[in-house]
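The complex appears here without one of its protein chains, the remainder shown in place.
On to chain A.
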Amino acid sequence: MSGPTADWEKAGDSFYRKIKFYEAILDPELELEYHVIAGAVYGGALALYRDQERIQTYRSTPSFKSSIDVYSCAGRLIRRINWDKGNIRGLGWSDDEKLLVVTEDGTVRCYYDLHGDFTQFSLGNGAEEHGVVACRFWSHGLVALLSNNRLIAVSNYLEPRPRLLALPPSDMVHSWAIIPPAYTLSRSVEVLLAVGETLYVIDSTEAEDRVLPNGPFQHISVSPNGLYIALYAEGGKVWMIMSDFQSKIGEYESKTKTVPKDVQWCGNDSVVLAWEDEIHMIGPNGAFLRYYYDAWVHLIPDIDGVRLITNDVCEFLQKVPDATVEVHKYGSTSPASVLLDAVQQLESESPKADEDIQLIRPKLPDAVAICVEAAGQEYHSRWQKQLLKAASFGKSILDVYSSDDFVGVCETLRILNAVRDYRIGLPLTYEQYTRLTPVQLIRRLINRSEYLLAIRLSEFLRLPTNNIYVHWAARKARHSSADQESVCRSIVARLSSKRGISFEMIARAAYDEGHGDLATALLHHEARAGKQVPLLMSMSEDELALDKAIASGDPDLVFIVLLNLKKQIPLASFFRMLSNRPMAMALVETSARDQDTSLLKDLYYQDDRRLDGSRLLFSEALAQSAPQTKVDKLKLASKLLADSTKDSAALLTSRLIQETQSLIKVQSSLDNDRPASSQTKFTGLSLNQTVYQLVLGSQIKRANKLAADFHLPPKVSEWIRLRALVVARNWDELEDIARRNKKSPIGWEPYFNEILGAGKIKLAGGTFVAKCTNLTVSERSEMWIKCGMFSRAGDELVKAKDLEGLEKLKKRAGPEGAGEIERMMAGLRLKR
């Protein structure tokens, strides 16, 4: 194996290296010179299509169907997208590896995975009439240049909103470039247009002439960090300036009259000019390097270098990182380099190893750190190992060392080496990996269907794996040729024990591909009803959607399915669907009661729920205002129950409804009869209240008749009369009742209590206590006491010969009554 510096070359003070990533990458027959090629950053995929407008050598076989081919960096064909949508004016990638294709008529297709699924939108803003000339892309957006020099910017592809930038000059555009929004002061994209001899900067509001004297510029290129601009002017001159146009940082004379086909930044400190088979690299301070190829070469700029693509190789040109220079530079005496030497001495069992260590002892921590860093930058595993070994050796000598960096680099290298393999073809550098982030790397692997590696890496990095499984299953559901049942079974078997699996996404994929049954079967395994139901509804699996919604227990879901169903299917089948689903039925009934009683009526009619139906009519009767319409509604209500003679509940209800009607009739005639002065309205009162009001209004005969007509129990009407008379303070009537009747249905005690409660003590005591013959002596004497009639109470006790009772009574009677009680007691004692 060659030494670590074999592919280095020096330009000025810095070293540059060209790493050969992969060999024999493209079909040698593929005429790269006739292809437009675009590559995604971070070692991403390449997209190629044959440029139809370029003059081509004649082929005997007619050129095959045009297509956009997506390759990995190692030349593996990932996807061939057949293309028949017209001339392509822009081909580019976003940072998350979405392929953007812009056609002449302003249509933009965004291929969001590497498998040909796309979303599409149109640039509008006159793109159709004038035609798109070219496009420039940044991490998540693009700018299109129209033939009338108008510029249209799109700043994201999820919700694309194309908008026009400020009006640029109308002269011919020699070349153009963009500064991504992340690097501009205005935080929106800025466009550099080389028009005439000068350069214009255009953003959303204005077009500004920067008044540069050296144009016209054939090429403009902006550095990856947006700080520098490289301008190629006719005559072979290259200018490197700051992007704020304040100062010039370099100048270079290429001495070649041919205009290069491409100018790109390599990292942030050098510029690469590419001709057909020749590369010039201009470093700082005018130093330069030249590389020659024997085939057509393409430049793919990345954040920290440039990928060079020919039919044969994929190489990476970058500045050698500082740590690597320090370790490997020929003749270097840096501590890191000595440490590396020490470990080599150790392997050959030479005592020089110890000398080396002693030499750098004070700087050992730095040396270890540099070795670790350099290992990360190394592309060949042999040197990775060697450097890590050196670091490991060095740290074993140190007393205190935090191994975090060491372990981190080891882990990262394992990942990088795994994805750099030609079968995967992701030649990430250490810096690209850090910028890309592990999560995005996993996404790239998923998009390449490298599920196993993705899962392994996720587990290694302790990242969630559920999305990988879902993606795998969705792909399988979509493309599997096996019968749907077994596909479903195999997917479920694989995923059933995993957390965070969205079967809804898998089912949606299957449904989009037309596998409806499979989608349904898969949806059964989706745990979240909130996800199942909308998809089922869009698949018109209404009944299933309803069942799933019910199973979820979420009334809201059930409700929304029901609303949908009610609109779509005939009412009769809607009701049938409800009949064996109590929860849905309950929800329909509840909401219909508030909003749509006619629906409820239909429902009860179809289900033959007469009792419910008649109750509904009953409640409608309550809402009526005219007595006649009330009665009419009630008639309908009882008619509904006319046939159900066997059901005792129905019979009773029907009878009660009829009573209701008669009461309303009676009350309305009472209301008609009543004197205008009377405040009381009878309608709306209950039967008891009506009787009560009549008694209160001294219409006792009418009250009695009403009570009799409605078979009011005697006890009840007695109570009503009593209460009303007491409230009316109709004492004469009460006394009259006492006189007339020997017995009362409720006994005489209530009379006593009510009248006493109303404060008519004399009446209560004088008339009613004596009538309570069914009570005991002591109870009766208690009643006397309540009236303050102690002597009568005493008499009562004397009759019962209750000496003890009398004793107690004496105490309660107080000084005035005591004498009399004393006498009674004496009399009683005497009798004994």
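Here is the rule we go by: a residue touches a chain if its C-beta (ideal position, glycine included) is under 8 Å from a C-beta of that chain, and two chains touch if they have at least 3 such contacts; residues count from 1.
Everything below uses one rule, namely that contacts and distances are computed from a predicted model.
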Among "Vacuolar protein-sorting-associated protein 33", "Molybdopterin synthase sulfur carrier subunit", "ER membrane protein complex subunit 6" or "Protein odr-4-like protein", the omitted chain is listed in UniProt as "Vacuolar protein-sorting-associated protein 33"
Only one of A:A482, A:L652 or A:A708 touches the unshown chain, namely A:L652
Given A:P365, A:P627 or A:G697, the correct residue touching the omitted chain is A:P627
Of the candidates A:I303, A:I746, A:L803 or A:A818, the residue in contact with the absent chain is A:I746
Only one of A:E128, A:D554 or A:D632 touches the unshown chain, namely A:D554
Among listed residues A:S502, A:T520, A:N730 or A:S781, the absent chain is touched only by A:S502
Residue positions on chain A contacting the omitted chain are 464, 466-467, 499-503, 526-530, 552-557, 559-560, 563, 582-583, 586-587, 589-591, 594-595, 611, 615, 618-619, 621-627, 630, 648, 652-653, 656-657, 659-660, 663-664, 667, 681, 683-689, 692, 710, 712-713, 715-716, 718-720, 723, 746, 753
